[in-house]
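With one protein chain held back, the other chains of the complex are shown just where they sit.
Every chain is named by a letter (A, B and C) in the order it is written, and numbering of its residues begins at 1.
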Amino acid sequence: MQHKVIDVKDVVIRFAGDSGDGMQLTGTLFANTSAVYGNSLSTFPDYPAEIRAPKGTVAGVSGFQVHVGSQKVNTPGDYCDMLVAMNPAALKANAKWLKRTAMVLVNEDAFDDAGLQKAGFSGNPFEELRIEDRNIIVAPITKLTEDSLKDSGLDLPSIHRCKNMFTLGMACYIYNRPLDYIYDYLESRFRKRHPEMIEPNRKVLNDGFNYAANIQAIANTYTIEPDLRERGIFRNITGNQAIAWGFIAASEKSGLPLFCGSYPITPATAILEELSLHKNLNVKTMQTEDEIAGICCAIGASFAGNLAVTTTSGPGLSLKSEALGLAVMTELPLVVVDVQRAGPCTGMPTKTEQTDLNEALYGRNGESPLVVLSAHSPAHCFDAAFTAAKIALEHMTPVVLLSEGFLGNGSEPWKIPSMSDYPAIKPRLVTSDGSKFHPFERDPETLARNWAPVGTPGMEHRVGGLEKTHAGVLSTQPENHEMMVRERAEKVARVVADIPDLQIDGPETGEILLVGWGGTFGHILAAADTLRAEGKTVSRIHFDYICPLPKNTEKVFSGFRKILVCELNSGHFAGYLRTRFPQFNYLQCNKIQGQAFLVRDIVDAVNNIL
Amino acid sequence: MQHKVIDVKDVVIRFAGDSGDGMQLTGTLFANTSAVYGNSLSTFPDYPAEIRAPKGTVAGVSGFQVHVGSQKVNTPGDYCDMLVAMNPAALKANAKWLKRTAMVLVNEDAFDDAGLQKAGFSGNPFEELRIEDRNIIVAPITKLTEDSLKDSGLDLPSIHRCKNMFTLGMACYIYNRPLDYIYDYLESRFRKRHPEMIEPNRKVLNDGFNYAANIQAIANTYTIEPDLRERGIFRNITGNQAIAWGFIAASEKSGLPLFCGSYPITPATAILEELSLHKNLNVKTMQTEDEIAGICCAIGASFAGNLAVTTTSGPGLSLKSEALGLAVMTELPLVVVDVQRAGPCTGMPTKTEQTDLNEALYGRNGESPLVVLSAHSPAHCFDAAFTAAKIALEHMTPVVLLSEGFLGNGSEPWKIPSMSDYPAIKPRLVTSDGSKFHPFERDPETLARNWAPVGTPGMEHRVGGLEKTHAGVLSTQPENHEMMVRERAEKVARVVADIPDLQIDGPETGEILLVGWGGTFGHILAAADTLRAEGKTVSRIHFDYICPLPKNTEKVFSGFRKILVCELNSGHFAGYLRTRFPQFNYLQCNKIQGQAFLVRDIVDAVNNIL
Amino acid sequence: MATKYTVKDFKSDQEVRWCPGCGDYSVLTALQRTLPKVCEEQGIDKEKVVVVSGIGCSSRLPYYMNTYGFHSIHGRAMAVATGIKVANPELSVWQVSGDGDALAIGGNHFIHAIRRNIDINLLLFNNRIYGMTKGQYSPTSKFGAVTVTSPYGTVENPFNPGTLVLGSKGTFFARSVDTELAVSEEIMLAASRHRGMAVMEFLTNCVIFNHGTHWEISGREVKADRTLVLRDGEKMIFGKDRNKGIALDGWKLKVVTIGENGVTEDDILTHDSHADNLGLQMMLADMKYPDFPVALGVIRDVSEATYEDGVRTQVEEVKAKARVHTVDELLHSGSTWELK
Partner (left out) sequence: MATKYTVKDFKSDQEVRWCPGCGDYSVLTALQRTLPKVCEEQGIDKEKVVVVSGIGCSSRLPYYMNTYGFHSIHGRAMAVATGIKVANPELSVWQVSGDGDALAIGGNHFIHAIRRNIDINLLLFNNRIYGMTKGQYSPTSKFGAVTVTSPYGTVENPFNPGTLVLGSKGTFFARSVDTELAVSEEIMLAASRHRGMAVMEFLTNCVIFNHGTHWEISGREVKADRTLVLRDGEKMIFGKDRNKGIALDGWKLKVVTIGENGVTEDDILTHDSHADNLGLQMMLADMKYPDFPVALGVIRDVSEATYEDGVRTQVEEVKAKARVHTVDELLHSGSTWELK
């Protein structure tokens, strides 16, 4: 048999193993190697719910999927071309994601009786899973790693910890990845604290690479050409990191210190963690006693003139409901980030979902309008956070920014922007002109009020949760209340002036319009591409701005016979659109499994309709 | 001039004075006298926001309006036929509610310079208010009361406290009310603790009555014939009291002890207060440290087998959001009462509104379906609470029952029902059959699960906020999650089987259908009557069941060209209907002033449309 | 460069709307009298003063102060005040809360702010009742209290705010009564000097719903015998005849009478609020009538690092060491690559 090198457009690879097997790192290194090589990519880490579920069990499997393409890649991929399974449990948990043509690389040494039993196999695992027909490569990875390092002087546990490098080496051979990036990584990772680990890891990596080159089982290798369109300096970024950085950017652009008051909660915690690393950039973070304190501290910080944010996930958003109403009533700038996870209640904390939209829109007592935005990809989280802060500060309103576990933990290469390309942020700060400050007098155009933080001389005033007049005096006068209710709503509605029009991907009129918001962006885009490749004509829009909706929303909708709203919930956005533009008929494509869409889900839904 | 006795169909009287003037009592006695006489009536207390606002100021005015009719009266009335103003501030605050033909009775002694100034008058108050043309009766009520009691041996403050009885006597003369009920009241009120107060109060009442009979200024008196249709034993009941009693009734019918865990909040506190009086009827009440503890204690009590409720108002409902999700997830029976007040945030606590509907429907993270009911009159609160408890217990679901300040504080005569006319309540309690208990296995028809409270032998199981299988085992399996999400939603949807069809008031098809829910019932009904009296054909439906909606909703809507949804918010119910039945066009009639509708508001809205 | 202020500078144009005779008035007065002194002594400009409250009758106080004010939501004043102080440590932050606001719904923020030792002065208006909502019992209502929600009497122990503060690692606790204006001003001044969280409990009278609840100790006739004003360096002597005092009895306290059983002034304890005597100060805070006089004045006032200082210092240290100073630098920090 002769080795062939086949050029492919894209591949999906899933690394899976025990929580301790280092699969997140392996996947990340493979992804970064590809990124540096110039490929487009999208990744999806799939953690277990437990910190360390029992070794070798299905519950303890940790996975990392990466989709590498020579052209723009939009999702981590539905099914995989190659699965690396470091133990039987990893195979079991992931077999259903194999393409018909997939390659499966397993660590033979882990497939002993004990291992098979822990994963719940009674016989031949490949037969039980009905994947005997796949291209299965069985390699004694543990043993080979031991051999490779027998002279290294390392103890056995340390040697075993290197076996992921063997796997990575094999994967790099199979996909013709250069190893330089990984060498660099090993250097910088170990240089300071464990220089003795550099060489062994390097060696195992190379040995894995060479082993793959030598065995018969691997018939062909693949190349994925670099994407030649994109030029510039890149970095990887997760959604959570991007949100943190977006706020820091808004802080710089507005000239205001950043204050974040939050309580840890999966999958939002990393935003607080990231922010707390950057005190050097005028950032103060407070891990508060609970979510309510988080938002209330932020509101206090806002009253004192900081750019104030609070970050959380579903259950925390619920707890913040009452205080969000306080921000609505006091008309102070505030951004609340909700990195959605599967609910209801505690639900499935490590799983993704879009089921908090209704709560973001409606989850407060009384008439409590506020701005709702969403992020559509890990890198877009940066812009979304920046914009959320800008709107909050310029329109004096709380803003809820919806992200998702899928975005927060997911990462993508990001072409580093220059801050000079970002717009100025102009907080509505005022100083005394000698007259009495009326806190709720409004800008005639935007209806935003002015902001006189505590400490501004001559501007002493009181704010609070009770209804007030423009002058800031308590009032239960019926007409005043009605006026204030309407003004607060109208103020939010007028944010529309700052919102870009929807861009239609595809023709402006036609049979079907695909509609999405948030993290389903890539999947819907890929579905549209797939459908077009199948010869269908579809158009597509994606909403980053949910409340208010872009100006041209109605016009866009009116161009289509069918509107299909795709979302990871029971139809929140579709329901919201019905309340706003009841004249259109909205079809729905929903999934509530704590999982992202498969491109297939959307394609099938469209094909069912057309 | 000769006294004439004029028979009228109905009258609206508003008693207004300083918080300390006893106007709530005066109004209540007038109302009860009329009820006992056989009239139909509706009342509306209008408290100031402060406990004791400064004496004589507009902020400190306390009012009580009563609408008395010889036929069914549905609202407290828009404008009044008679205003009793115990001081200038009371006149000022209420002048706008006078009919053109209204009589105004003022206490001359309070209209001295100091009094006028405190109320902010600079000249003649009647001119300033442009009400010189009304029938103004100026009586030196303070002086007359002093005269009446100068031999009573009471000190001056005690004498002054009797002046409301003088006013009441006058009102009773003018409207030909018998005094017996008031005599009885004075007896029972003072017999035990202050028997020395019975006679003076009686005397002042009579003197007021006689004074009115003797003065020239009162040209005519009025009679309102008793409503001859209704027979039986009656009592007065406020909405809050009725909710408390409805729960006690459900407790008796279900055979379960009642547990109420609540935190005080206006205007819901009286429910907790009322319940805490009735420990004799198997009621336990806990005033918890906050609203979250209130609902969580209730959830705990439910797990232990009690009929569990928690009562609150808007800000408290917000705080309960997360825990409501826990009740959704654990599928435990629970009723949450929200006596709505004007929001957002703290808003205007003593004012009424219907602005929590969206929060009740949508205010939780994740897919959190639950049952939403509403009460439509003070007395209906009894049935609504009973039904809410019945649904919760029989369908194993949390139920949110929406009331309003207007209902909670308002009262109406209520024909006392017999508990034998109420249906049985059958909690889904189970005992062990020896097999392992699977807590989330469902009744095939209703999808309700079974209930094995702690202490049931052999049925040990675990519930909680994480997603589980039918067997009660933790699961993050995508298909299981989707199934459970759908089943929880379907379970709520199937409550529809227990819900009566909508009854149309008026023709089943036509030009316009008036739609309402909650405490706007009487106003919409009265508006429909008014419109019919004007020669228009209108139909009307009222929703007590909001989620799920009654079976025939769609059918009813389809009979009308125009659907006008009337509510005291920005259009929550209309929006909700758009998501459910997007095929219809919903017109809106909204008011957000912290005030009930005027019948006029609705009549005008309809006339604008027709 | 704080100007000299007078009481009037701190009065707003809003009419005070508490019930006539409400104990809250006198605490307001004490605050308005103390702030000019505080500002002068500590060089604070009026616009740096902010009064934060929750919800309740007492929480209406910010409207009556001509300073920045935040009338927040029930129970959350402590958190709002914390955010303000951390955002701008220059500010002089005063919080006003009722016993319900601070200790019922707000209990968690209360103990955490104390633990963090953030420099906020908290005026806790303890009328042992919910005034605003018309007379329900509160977490400080006496055992057995009959109220609208406890028609047959409560069955739960009240908090003693003092022991709760000390148990939460509080660095400052003081107590006064609405009727003791001078003591109130004294403890407010001490609180303003204290760096860190300063809790001041004011025993206030709710004339409408809990009239006279504190009179058994604060009534004009009895107060000399039933209260003890603690002052540093002074003996813990009280009583109409100034002949009673607090002495140590093993590891407990006892009331002794000078001249009886050979007791002399030397046996009486001398107060030291600045010493870190948790056990003793706990016992002093816990003294209850009828066994003991109730302690007024500053019970504990010890010095510890404040939270906002910690935050500020850390930010400065990190800044000093940092190599990244702009967002552009941040974006290019760490691992990047170039595609040409």
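Methods note: a residue touches a chain if its C-beta (ideal position, glycine included) is under 8 Å from a C-beta of that chain, and two chains touch if they have at least 3 such contacts.
As the structure is a computational prediction, the values presented were derived from the model and not from experiment.
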{"item": "Hidden-chain contact residue, picked from the options B:23, B:82, B:297 or B:357", "value": "B:297"}
{"item": "Which residue of C:93, C:166 or C:228 touches the chain not shown here", "value": "C:166"}
{"item": "Per the touch definition above, residue among B:46, B:109 or B:289 touching the missing chain", "value": "B:289"}
{"item": "Those residues of chain B which, in the complete complex, touch the missing chain", "value": "32, 35-36, 38, 181, 185, 188, 226, 230-236, 245, 248-249, 252, 257, 259, 261, 278-284, 286, 288-290, 292-293, 296-306, 308, 322-323, 325-326, 330, 416-419, 453-466, 473-474"}
{"item": "Interface with the unshown chain - residue positions in chain A", "value": "50-55, 57, 59, 263-266, 269, 272-273, 276-277, 279, 285, 287, 289-291, 315, 345-346"}
{"item": "Residues of chain C in contact with the chain not shown", "value": "104-108, 111-112, 115-117, 139, 152-153, 155-160, 163-169, 248, 250-253, 277-280, 282-283, 286, 304-305, 307, 309-311, 313-314, 317-318"}
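Here is the rule we use: only the chains that are shown with their structure count from here on.
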{"item": "Distance-maximising chain from chain C - centres being C-alpha averages", "value": "A"}
{"item": "Between A-C and B-C, the pair with more C-beta contacts", "value": "A-C"}
{"item": "Chain centre separation in whole Å, for chain C relative to chain A (CA means)", "value": "45"}
{"item": "Residues of chain A engaged with two or more neighbouring chains", "value": "322, 325-326, 464-466, 474"}
{"item": "Residues within chain C bordering two or more other chains", "value": "55, 73"}
